[in-house]
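For this view, one protein chain was removed and the others were kept in their places.
Per-chain residue numbering starts at 1, and chain names A and B are given in the order in which the chains are listed.
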Amino acid sequence: MSETIRRDPRREWIARNRLHPEHASVLLEMGNAALSEWPGPNGVVRKNPRAVGFIGPNGIKRIDRSGLQQGGQAAATTAAPQDSRRTVTIEDPAFLVAVVPDMTGGRLSGHDKDLLGLARQMADADGEHPGAVVAIVFGEHKAAALGDAGIDRVVHLDDEVYTGFAPEARLAALSAVEREMAPRFWLVPDSQLGGGEQGRRLAVRLGERPATQVWHVEADEHSATGWRCTARGAAGTSDITRHLPRVVLALAECAEPVSETRHAAQPVELNQPLPDVLGRIEDMGEVPVDPASVSLAEAEFILSAGNGVKDWEGYHHAAQVLGAAKGASRVAVDDGFMARDRQVGASGTWVSARVYVAVGISGAIQHLQGIQTCEKVVAINLDERCDMVKRADLAVIGDAGDILAALVARVERYREQQQENRDAA
Amino acid sequence: MPHNVNTLNDAELSVAVLVSVGRHPLTGRARRADHDARAVEMALSLGDASVQLMHAGDGGEACGDAMRGYLGMGISRVKRINQDPDADVVPALANILRFAAPQLVLTGTRAETGEGSGLVPYLLAETLGWTVVSGLAEIESIEQGVATVLQALPRGKRRRLKVRLPAIATVDSSAPAARQSAFGPARRGELADCACASVTDELQTQWRVQPARKRPKRLKIVKSASARDRFKAAAAKADSGGGQLLNDVTPEQGAEAIFTLLKEEGVLR
């Protein structure tokens, strides 16, 4: 292709003439989607001051000089965030804080990262004599970024005795860590994914009385450990404030995850070989369960069907692909399309899902009452004036069957991509 | 849900259920604790097992009300070990379990009053040297001293485990719901009190206990070099007032919008 800049006087003229009917499209073409700027004939950037800015939420035109937002278009993608993390290496730690992350699926969960944030806080409390965070990781892990989460040392125990559900073997390993490293604190996520159980086993084995369901930790000079914590008690209805013990089972969001530093995540081996454990619990593997049968009250993602659903097969298929629990309006249940225990609403189940997708449900008041505590409500409906659309955070007007089919296609595409990424990684 | 549990060994399976005093989350009234009641339900569904209920606590009025709740499920008697209000119940329970020697102990995951740490089953298992397994959803069978159970995992998943007996197993809300507690059996049932020396829980007396505070909602922290971005993130309204309405869009566009929301909320796996 020729490097020469070729001029098109007509187009330039159109670009200058605001009143020309093709003005906008020519501008768009010339300016590579930035309406307000385009390269002029001599390579000089030309600006159209009238196209600058956007209409703000109050209907007033605003001009954003940072250059991110232009001509009413969506914010342009910014460059990938620069890596501004500081690299920290703790060579000779004053003490150790041991963390046993859940590592579900071989990755650090949000809960794990919060817990590591807490561990970091405790390790770094005394700037003069920093401690090190040692993570005990069982089984294969795919997280390259252990150091980003604030881990200084990693004890990686990748033996097949630890795969699956092996609390006894893992407990033996943790006891060995205790013997060899004697960490000052043990932090375990108080999760359903195994952390809660493992942490309790560990505490009992170490003879320590742990703090469970901890959600807040702060420094306290009166405490023997230098910290005090607030923990939920009595099934979440009370707060217990106490000195922080050696073993802590903490809830998600107990601290902010590490975001400003990067740590070494240096592998450490245990000196002593681990003893063989005679397990009394044998893991027979996971049993497949239909996500649609998860009880409504527990479900965090519900695809709920009402009178407007005509293609029931499509609906059930969509629920399966999305991995959503199935809900129903009273009418859908009365008409026999759905089982009674699937009914959502004042006279059915009160649900508290994170996302509630109402397909063809107009939103009787009893139904709306039943989804009061749902965080995000999505409505798919033909009638844009119905109450469900008013309640919804996102409402899509159109035929439920078509939209569900498109959604299923989109999600399947997404899954494939993910699979590819995973295979690549 | 009927369970067809075969007990092949000749000796009758003996199951103990540890029950505690529940507390309604809104009114604070004493009731049977939800998890413990599910444990009782699971024990009752074991067919011909002999089930005994045990409770260690202060035997107050609230305790009586709660125990009637369990009796109403068709239990003839609850063994109640009287303890001081500030006692550690683990020694007393360990004592009685060692004496009663059941093959299987079921209990709720955590209590609805007091510390509610969920440690009791682990402490008992450690003391008695028994197996402990958590989060039972179903007992599939018990044969020759080995129980095959389904353990509940988040999002309705299940894992099958084989557990050597004697064992202590905890039950949470994924187990089948407890049957209705009926007035007649509750009134007839017996509260068999027995005394046991109390060991005071010293540590607990140092704690400060208050009603639970609402946890602050975590803000989305924007790490950005630009002051403008940080300001925008801090000043943005937490919830967009009205919802977004997509009219006259193709199904694909609508689906894309929904997909984006689902992904943002992290409900797609």
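Following the convention adopted for this analysis, a contact is a pair of C-beta atoms (placed from the backbone, for glycine too) under 8 Å apart; a residue touches a chain by one contact, two chains touch by 3 or more.
Just so it is clear, contacts and distances are computed from a predicted model.
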Hidden subunit of the complex - UniProt protein name among "Carbon monoxide dehydrogenase subunit G", "Fe-S oxidoreductase", "Multiple sugar transport system permease protein" or "ATP-binding cassette domain-containing protein": "Fe-S oxidoreductase"
Candidate in contact with the missing chain, chosen from B:Gln144, B:Gln180 or B:Thr205: B:Gln180
Selected residue (touches chain absent from view) among A:Ser25, A:Ser347, A:Thr373 or A:Gln419: A:Ser347
Option from B:Arg31, B:Arg110 or B:Arg158 whose C-beta touches the chain left out: B:Arg31
Interface with the unshown chain - residue positions in chain A: 307, 330-331, 334, 340, 346-347, 364-366, 368-369
Residues of chain B (touch criterion as defined above) contacting the omitted chain: 24, 26-27, 29, 31, 72-74, 179-185, 187-188
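Convention: only the chains that are shown with their structure count from here on.
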Where chain A and chain B are represented by their mean Cα positions, the distance between them in whole Å: 26
Parts of chain A lying in touch with chain B, wherever the complex brings them together: 66, 81-82, 84, 165, 192-193, 196-197, 200-201, 203-205, 209-210, 212-213, 215, 232-243, 253, 256, 259-260, 280-287, 289, 291, 293-295, 298-301, 322-325, 354-355, 357, 375-378, 380, 384, 389-399, 402-407, 409-411, 414
Chain A-touching residues of chain B, taken from the complex the two chains share: 23, 25, 28, 110-119, 122-123, 125-126, 131-135, 148, 150-151, 153-164, 167, 173-174, 203, 206-213, 215, 218, 221, 223-226, 228, 240, 243-252, 254-259, 261-263, 265-269
